[in-house]
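Every protein chain but one is kept in place in this view of the complex.
We call the chains A, B and C, going by the order they appear; numbering starts again at 1 in every chain.
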Amino acid sequence: MFGYVIRRVAAGLSVVLVVMVISFFLFFIGPAKPEYAICGDRNCTPSRLADIRASLSLDKPVSEQFTEYFSGIFTGREIHSGGFVKECDVPCLGWSFIRNEPVTKLIVERLPVTISVALGAMVIFTTLGVTIGALAAIHRGSIWDRALVSSSLILTSFPYYLVALLAAIYLTIQFEVFPRSGYHPLTDNPWEWFKGLLLPWAVLGAVYATAYARYTRAAMVEALSEDFVRTARAKGLSPRRVHFRHALRAGLTSVVTILGLDLAGLLAGTIFTERIFEVQGLGLLALNAFDNGDLPVIMGSVMYASFLLVGLNIVIDIVYSFLDPRVRLG
Amino acid sequence: MSMNETTNSQQPFLAVEDLTVRFPTPDGVVNAVTELSYNVELGRTLGIVGESGSGKSVSSMAIMGLHDRRRAKISGSIRLQGTDLVDVDDDRMRRIRGNVVSMIFQDPLSSLHPFYTIGDQISEAYLAHNKASKAQARKRAIELLERVGIPQAGRRVDDYPHQFSGGMRQRAMIAMALVNDPQLLIADEPTTALDVTVQAQILDLLQDLQREFGSAIIIITHDLGVVAEMADDVLVMYAGRCVEYGKGKEILTRPEHPYTWGLLSSAPHLTGDPGQPLTPIKGSPPSLVNLPSGCSFHPRCPYASRLPDDRCVELLPELRPGGRGAGHLVRCHLPNPDEIFVDEIQPRIG
Amino acid sequence: MKGLHVMTESTTTTAPARISEGSGSTPLLEVRNLVKHFPVRSTGVVRRVVGQVQAVDDISFTVQRGSSLGLVGESGCGKSTTGRLVTRLLDPTSGEVRFEGNDIASLRPKQMLPFRREIQIIFQDPYSSLNPRHTVGSIIGTPLQVHNIVPKNKVLSRVQELLEVVGLNPEHYNRYPGEFSGGQRQRIGIARALAVRPKLIVADEPVSALDVSIQAQVMNLLESLQKEFGISFLFIAHDLAVVRHFCPEVAVMYLGKIVEVADRESLYTQPHHPYTQALLSAVPDVRQAQVGGRRERIRLFGDVPSPIDPPSGCRFRTRCWKAQDICATQEPPLQALANGHRVACHFAAPPTIEDARASQAAAAEAVTLESEGAVADA
Partner (left out) sequence: MADPTLLETGASEPPASPTASAGSPLRSKSPTQIALERLRKDKVAIICAIIVLAFILIAIFANVITAITHTDPGQSNQQLIDDYGFPTVNPSAEHPFGIEPRLGRDLFARWVHGARPSLIVAISASVISTALGTAMGLLAGFLGGRVDRAISWLIDLLLSLPLILVVIAIAPVVQTWFNTNNETVSMVRLWTLVVIFAFFGWTGLGRLIRAEVLSLREREFIQAARAIGVPTRQILFRELLPNLTGQIIIFLSLAIPSYITAEAGLSYLGVGLTEPTPSWGLTINAALNYYETYPIYFWQPALGILVLVLALNLLGDSIRDAFDPKTRR
């Protein structure tokens, strides 16, 4: 078990490291010329250009830029720009010249927002999806089951953002079913926080819940035909116990696996959510950075997202190993 | 026991009568079991023999109420101490399952839940039918693991199935089946997935346990050797029907049905002349959807052509009393099977 | 048997040159000191090799021309691995596999190719041994094409001959395996092996997945093929009765070792190794019905130990009622008794009724001992 976790973490770290190296090379020594992007088209004087080059250390050799950037992540560094010295604290992921703030600070500010959106939705769609899917599998062939199967097939075919857009247009703006309150930090006012996130959660949750109901149903149908479920029935256990303690428990492992694979997609989903419902999270930060050509922020977001995904996947693997003792003890 | 009916002394402990199980499928109706009847008494063992697809497992699943209720059409009666298990409601059936009747299966690895400890799974079976604390159930689980010969039961009780060997898993399955002192134990191919030395251990164990608890056992297998060593009575199934039924000793030494002859003379032995050729049954078992007309065995039966008219092709033979003592039944048109047996079969099976 | 004659005629005319045959006195297959270890790796960051599964550990045997050697043992004893090593589906760790005098144990795939025509294999599972996406004609035709045995335009007629030889309708070459029953599929697998006209067939549990009545059909087919074409068999099975029926010579394996080899008569009536005795006495027998009930038998206790860390000395000693101190320290060599009967045991002797009693007592004692150990630990 311990060796397994260590190996998982080591593999994860290697992935994060490679993402960092690739994105570094892409931006800073590729033909991308970040200084022009940062400088912008208007009032970009040669002296400002040189200033930016110097502040990004683009005038130094590649190896030096590289070590500077990476040591910055672990020790922090100073960034010189236009005669000013800017402190970039650990973990320093660079400096946004458009917002004139360290990238790490921008990300950390937005992080709770994105986590609120994603985690809340995840809680909704996993509980809802698993419950509906399990019930459908138990009552396989019933009207409800068939309704779920055919409707979820159609619902999951709808692009997520179109559903969200329609909900935003018709539920908040045209018919005002949901409040338009925007994001409020949880620590400020939990009720406002909840109200503001209700619709994003509902939409993200509903779309994913149909998908997870399908997965759970399939996994559960398979589990119900397993020999050990027959044994559980042969013992004379109550149907509830057979279904939930025996079949569902076995089926859950494959749902957890799918959840791990879906995390990246879920993160993408939050970007749409943030844009459509105007929630100021990480996704919107990255999108704005794209519009402004704010390369250090894009790069920081990419690294941060991959770090997050790798970490979450390790967590999922550990959860999985607790679900399945064969992995834990094997 | 939860059975409240007064037990009539004339009544057999388990009486299966005209049990028929059919599964409608898109390709047609599968005639899994047709008009099957047999009795089992406490302290005795019935062996049900047949090849794959002969309906031997389906019939016992029906006794346990474990057949797919939505798909299966079931008729006839299964009287356990007078209670008809075909009619009984789900809740009552659940209280009988694992309590009065329990079952062990062919593949112990897939039959145990991979995520729970052996002890958990045995305790769960105990708690389902007894008001007891978890500690008491655990104590009972250890007690039974010891009884079925698991060394260091007190420690192994917390192991997961994958940490057990194949033989130990089957012992654990037996412990689970016995936790509520059942009166009837159904063993469905209990040793098919096991090695021969482990098979011997498990068969020994089953016999010891039967001697100790006096329960009735139904053992379902395709292995005639296992039946010969374990069963008092033997029922031979072919294409969902009983073709021969009687005392094991008689049926396995002097059978009257050509299918039983075929089974006996197609298997090689550990003694006798090894150079003697095997005599297989030609062809393969019929599809249960399109059963042959008349006697289901006629396309494979070498003796069908010896009868003057097309009786075997046209007429389903009745299950009639045979010549091997009381209770011997055989489903065959042959008027004098012993003539054929003595001349042609006995020399082959030795 | 029209099909057979056609077949023999056409092979003699079209078969390309085959490998030079050894002198008549060399056995067809001679295996010497064959070893196969599978490395076991740790689960840490660096996947170190932490042990070896000693699947096959220093075994030697020979298969004579036109004869059959039976290899019996329980699951995990290494009999299937041995079959895979002889056919070079696995690469041996060390040792020699001599086919007609040529050591094929370490040949590279290209060099191995001519020997693939001589040695073929039949598998256990009739469902997984045929590619569901190929027609029967293509399955049986593949070896003909790979080895250029017949010209392209003759492949079909040869496939039909082969189908007839194994007792299938030659017109069914265009069907997919999905439409055949288990026994018929096994026949297709046999036809595929026969296509190259091999001298040796490794039959790995060829009938154990089949129903009893079908088993006998396939056994009879194999027997008649052996008579007709003089094919030698390495016959791997766990069923002692089946092996007895098919093989004049039998080797018994336990935990990667051959513990006893003898001709059929000698092995089945006078087994000298305690394991062979236990194995034979464990087999349930129909004839027992005449006597009624179970007989006095040798009881083995416990399970087969792990092949990663096998017991020192004699590998069977942990379950043997005859075990003494010497069994733990000295590995018994495979020693010859009379008439070629060889056995690897310090206390080799024919079985007696006392053995059954002693084994039962030892089994009972072992359980109590271990249980007491548990009480002491708790």
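In this section, contacts are C-beta pairs under 8 Å (C-beta built on N, C-alpha and C of every residue); 3 or more make two chains touch, one makes a residue touch a chain.
The structure presented is a predicted model; accordingly, all values stated were derived computationally and were not measured.
When the omitted chain is restored, the residue from C:143, C:256, C:307 or C:351 that touches it is C:143. The chain that is not drawn here is touched, among residues C:51, C:167 or C:313, by C:167. The missing chain, though absent from the display, is touched by one residue of C:54, C:81, C:217 or C:277; that residue is C:217.
Listed residues C:181, C:270 or C:360: the one in touch with the omitted chain is C:181.
For subunit A, the residues in touch with the chain missing from this view are 11-12, 14-16, 18-19, 23, 26-27, 30-33, 36-37, 146, 149, 153-154, 156-162, 165-166, 169, 173-174, 218, 261, 264-265, 267-268, 271-272, 275, 283, 286-287, 289-291, 293, 295, 298-299, 301-302, 305-306, 309-310, 313.
By the touch rule set out above, subunit C reaches the unshown chain at residues 1, 4, 84, 87, 89, 112-113, 116-117, 119-121, 123-125, 128-135, 142-143, 146-147, 164, 166-169, 171-172, 174-176, 178-184, 187, 189, 192, 196, 217, 220-221, 223-224, 227-228.
In this section, only the chains that are shown with their structure count from here on.
Chain pairs A-B and B-C differ in how many C-beta pairs are in contact, and the one with more is B-C. Distance between chain centres (mean CA atoms), subunit A to subunit B: 55 Å.
Taking each chain's centre as the mean of its C-alpha atoms, subunit B lies 31 Å from subunit C. Across the complex, subunit B meets subunit A through its residues 64, 66, 70, 90, 94-99, 102-103, 105, 107, 110-115, 124-125, 128-129, 160, 162-163, 173, 176.
Considering their complex, residues 74-75, 181-184, 211-217, 219-220, 223, 238, 240-242, 244-245, 264, 268, 278-290, 292-294, 297, 299-300, 302-304, 366-367, 370-371, 373-375, 377-378 of subunit C touch subunit B.
The touching residues of subunit A, counted against subunit B in their complex, run 141, 226-228, 230-239, 241, 246, 249-250, 323-326, 329-330.
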